[in-house]
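As you look at this complex, bear in mind that one protein chain is not there, while each of the others sits in place.
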Amino acid sequence: MLGYICKRLLLTLPTLLLVAVAVFLIIRLIPGDPAVVLLGEGADAASIAGVRADLGLDRPLPVQFFSWFGHALRGDLGRSIVSGEPVGASILQHFGITAAVVLVAVTFATLIAAAAGLIAAWRRNTAIDLAVVGAATVVLAVPSFWLGLVLLLLFGLKLGWLPFVGYVPFSESAGQAVLFLVLPVVTLTITESGVLTRMMRASSIDVLQLDYVTHARAKGLSERAVLVRHVFPNAFAPTLTLVGLTLGHLLGGIAVIETVFTLPGLGRLMVDSVLARDYPVVQGCLLFTAVVYVVVNLLVDLCYPIFDPRVTAR
Amino acid sequence: MIASVAAPLLRFDGVRIETSGRAGSEARTLLEGLSFDVAAGEFVAVVGESGSGKTLAARSILNLLPAGVRQTAGRIELQGRDLSQLSAPEMRQVRGAQIGMVFQEPMVSLNPAMTLERQLAEGMQLHRNLPSDEIRRQSIAMLERVRISNPLRCLKSYPHEFSGGMRQRIMLASVLLLKPKLLIADEPTTALDTLSQREVLELMVELAHDNGAAVLLITHDLGLVARYTERAIVLEKGRLMESGFTDEILANPQNPYTQRLVASLPRGRADLVPPPDSAPTLLQVRQACIEYPGRPGIWRAGVPTQVVHGVSLDVRAGEIVAVVGASGSGKSTLGRAVLGLKPLAAGTISFDGIELAAMTAAQRKQFRRDAQLVFQDPYSSLDPRRRVRDIVGATLRHVDDLDAAERRARVQSILEEVGLSSFGDRFPHQMSGGQRQRVAIARAVVSRPRLVVADEPVSALDVTIQQQVLTLLQTLQAQYGFACLFITHDLAVVRQIATRVVVMSGGIVVEEGPVASVFAAPAHKYTRELLEATPSLEVAVLPRC
Partner (left out) sequence: MRVWLRHAGSGAILGISLVGALLLTIAIGLVWMPYNPIAIDLAHPLAPPALHHWFGTDEFGRDVLSRSMLGARISVLIALATVAVAITLGTTLGLLAGYLRGWTDRVLMMGTDTVLAFPGILLALALIAVLGSSNGSIILALSTAYTPSVVRVVRSTVLSIREREFIEASRSAGDSALETIVRHVLPNVLPPVVVLATSLFGWAMLSESALSFLGVGVPPPAPTWGNMLSESRPYMDIAGWLSIVPGLCIAGTLLGINLLGDALRDWLDPRRES
């Protein structure tokens, strides 16, 4: 088991390194003087010279990379052109909001998908299965931003039940903060449960046909025991991988939902900084989200043996 | 051993099983009017090939039919109680405690995500109200009984840590812990090699005797039926063809299908003639060593595993040599190496006097014409997206001295010889396993090779089809005179087809020689064990019970 953990950890390091290189190079792809690019057109010559010295632009590229990387490892991702704030702190602040919405929504979506997918597979080709598959298919086709707009229209504007614009930080009022997050969380939950349900149903169907399920029934176990103890752990494993991938991506990418509900999350930060040509922030966001993705998948990989002990043997 | 007139343990009475025929398709009858008895403590075999309905019959006892399949008529009685009338909770009481079932595929018959302790304890917790340390004690005792060394470690482990044979024994332990009155064994050893097969079956018989349990053995292997059962019923396409005492049925089959089954068993032939001494040596293998590269760790390159170690053998022109061994003995790898499909780590292989490694491009091209391979799996050896004509003609594409019309003619004539003359336009998925294997043979023979390597070509086929394909191979060999390296695990087939045999185990040759003398007086312990473990009608049956 320990070997498995170490192996997984070591395998992520090259990916992280490559990610850092990629992020570094993307900015260098922009035509023009990188220092001017980083500071913006209107910067004065002294600042430009200062940044050039900082970045060591006269030094060879690999050296520049390591200097930037070194700073990044210490948490120093530079400063925003637009606001002058340190990029790192800004990212963390925005990330907190994104993480709150994503973690809650994915948890709910996983619970729904696990139950719905398992039951649909168990009662395959009956009305309940068709209903679940139908719902999942429709949900897959509905864009999250449109769903958000519709929910906002319905519950926010027309019915006035929930606030929908902006955000109140937890530190000010927990109750209010939660209210503001209900609609975004509901939107994301619905959107993500579609693909997770289909995955769970497909793997449950596969597992239900295997001999050990028939063997469990042949022992005299009740259907409930068979489903919970034998089918679920084995069917959930592939869905868990998908949950990991989804979580990893969403933690960086719910820009559209944040836009609809005007939440100051990480996605929104990225979009705004792209529109404003605020390259240090763009760079910082990219690096941060990629690292989060790799870490989340690592954690999921470490949980996998709970559901499928065979992976540690490989 | 005569079944008592009093209520039998298990009775099938006019049972019919159909598909439910939803969504426009008609209901098909899969099993029709099946009636037979099993007395307490009796060992009965249900014999049939694929599609005979034997597995469905077994599953219907415990009401474990797959979705879309139902029992529509007849009764299945356990000691007089009609099982199909039981409510779900009552049926759950019967399952496990009264009737236990062992399945075919050891790889998927145990839950990979649950420790063995929990799986063994589940049935006990359900049917007997015993404290957990008592359950543990009994589990350990039973594991020792099925000869698992270190039962304590076994309990804490997961199924994937054990081999197929061990898993089947653990499965037996799990089922027999509950001391059922009837044990249903659905092809319990089909997926195991010959030696494990024997171990598991002997154990099953012992344990059943201990508990006074009856055994319903579902199988297609007549040799096992002969050795381990007292009575047998024969099914074909859902109908009962014959039933009675095993000895009588096998010695004197009344029904034409049973007769065909018994006749299809591979038997030695008196007319197998080895090639004359003047025949030149075609294939020479000297001290061949083949390795699989190891899996590299983080810090070091992988340690390679030796799959074949110092193997030498000769094949003369026109000779049929059998290579026998269990899975993992290296025989398939050797077969691939002979054709140049796997590189040698050491040693040489020469064809017609020229070393494979030293062949020029032109010599290699000729070699590809002269040496062909027939694969084991008829479902994987044909490209699903190509028609039969293209598949068979593939080798001819590299033969220069035939033009397109001649190639087509050759392909058609070989298809006629294998009995598939109108199949040229079909795709593999439109054909049965036996037909596909005939296509594979046609593909191998069309270029008039001088050596054909056949890797377990009939292992995946039903018994009657097996005999057809073997006979075809022998006919073609007699006609075209090619040498054949026949790789198999089945000694009975060896007796039918080969004049010389090479026995392999663990990557080395343990014995070789003419078939008759090796089988009559095996020198090596492994060969002896193999011979004893091979059930067949001609080998003297060991006393039972």
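As written, the chains take the letters A and B, and residue 1 is the first residue of each chain.
Just so we're on the same page, a contact is a pair of C-beta atoms (placed from the backbone, for glycine too) under 8 Å apart; a residue touches a chain by one contact, two chains touch by 3 or more.
These figures come from a predicted structure and were not determined experimentally.
Checked against the full complex, the candidates A:150, A:228 or A:303 give a single residue touching the omitted chain, namely A:150. Summary of contacts with the chain left out: across A:117, A:244 or A:267, the touching residue is A:267. Chain A meets the missing chain through residues 14-15, 18-19, 22, 26-27, 29-30, 137-138, 140-143, 145-146, 149-150, 152-153, 157, 248-250, 252-253, 255-256, 259-260, 267, 270-271, 274-275, 277, 279, 282, 285-286, 289-290, 293-294. Touching residues on chain B toward the chain that is not drawn are 336, 339, 341, 365, 368-369, 372-373, 375-377, 380-386, 391, 394-395, 397-398, 429, 443.
Simple rule for what comes next: only the chains that are shown with their structure count from here on.
As a whole-number value, the distance joining the C-alpha centres of chain A and chain B reads 49 Å. Of all residues in chain A, only 6-7, 10, 124-125, 209-212, 214-222, 229-230, 233-234, 237, 307-310, 313 touch chain B in the complex they form. Considering their complex, residues 59, 62, 64, 66-67, 92-97, 100-101, 103-105, 108-114, 122-123, 126-127, 158, 160-161, 171, 178, 298 of chain B touch chain A.
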